[in-house]
Every structure is written in structure tokens, then in C-alpha cells.
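This part shows chain A:
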Amino acid sequence: MTGGFLIVRCDGALWGLPADQVALIERSVEASGAMAAGGASGLEVRFADGRRLAVDAVLTLVGELVARPLSPRLRQLLPPGAAGLAMLAGEPLVLMARESEVAHV
Partner candidate 1 sequence: MKDLRRSLDRGIVQRIALDPPQGRMSPADGRRTGPLSLLAPAALYAAVWAAGGWLLAGASRGADAPVLQVLFHLAAIAGAGLFLAFDLSTRLSDPRSGLRARLIGVFRQLGDGDLIRTAELARSLDADLAQGVARAVAGLATRVEQLQANSHSVAGAAEGVERGSTVLAASSAQQAAAAGEVTAAMEELSRTAAEISEHAERQNQLVLTAESEGAAGAEAVAEAVEGVGAVERRIADVTARADTLGTRSREIFRVLELISEIAQETHLLSLNAALEASAAGGRGRRFAIVAGEVRVLAERVRDSVASVRSQIEEFASAIRSTVVATEEGGKEAARVLEEARAATGALAILRASLRESSEAARQISSVTRQQTSATEEVLSTLRELHQVVERMSRDLSLLSSTSGRLRAIGLELELLAQTFRLDSPRSLKRLVHSWAGRLPDAPERTGWAPQDLIDELVAAAPFVECGCIVDARGKVLATQTASELQATTTEALQELRRRNLADRAWFKKAVESSRAVVTPPERSVMSGEPCIMVAVARRNAAGEAVAVVEFDVNVRHWTDIGA
Partner candidate 2 sequence: MTTTPYLLVRLGERLAALPALAVRRVVRGARLHPLPGAGPGLVGLAEFAGEPLAILDLAQLLGDDRGSSRPPVTVVTWLGSGDDRELVGLGVDDAIAVVELDPTALALGQALVDGRPVVVIDTERLGVAA
């Protein structure tokens, strides 16, 4: 999978968001529900399609990540919206899918 990835920490876990889907990063006053661990930080990622994701931190933007496609087994077990697994600086991260709906409560 090519294209840049925005690396964020969400609920303690590392996620890689497809950069071309991210519209902007902004600070939000309101906390977005139970899924938003970033209630304290107040950071939000707004996607191109309007979806918002509260994040703990925005770490970096990487050019490319090498990921293996998920097996049905793992796809079943990983959170919805996960498209694959990758490594960044010795830490495993989850790559977010492009097409799938990201449901954040």
C-alpha cells in the first residue's frame, strides 16, 4: 500500500491513517463520546468525507509503510476499519482501511 500515512495514537494504540483521506487536524472543544480517548487532548482528525476521529496524539507522517494483507482470521479479530498491520520504529501499528466505514461512537 503506498501513499503517505498519518501516524496517530488512538486509545493507546498506534494507527496509520491514509494521508489522502485526512482533510485536517484540529483541536475540538467537545469530546466525541466513549471512543474518544483524546477527550483530554481535544485533538480531532477530520476526514475528507466529514468523519471525525478523536486522537490522543498525532505523531508523524510517513511516506510509505510495508504491510501484509490481513487473513480472514485476523480481520475477524481486529477492530473494524483495520486494513493491515505494520511496524514503525519497533512498534506494531494498525493500518486504517480506505473504503470501510469507520464507526466511532
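These made the cut because all candidates are chains of the complex that A comes from, given by their letters.
In this text, contacts are C-beta pairs under 8 Å (C-beta built on N, C-alpha and C of every residue); 3 or more make two chains touch, one makes a residue touch a chain; residues count from 1.
These numbers were taken from a predicted model, which means no experiment stands behind them.
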item: In-complex contact partner of chain A, selected from candidates 1 or 2; value: 2
item: Sites on chain A touched by candidate 2 in the complex; value: 11-14, 35, 37, 68, 71-74, 76-80, 85-87, 90-94
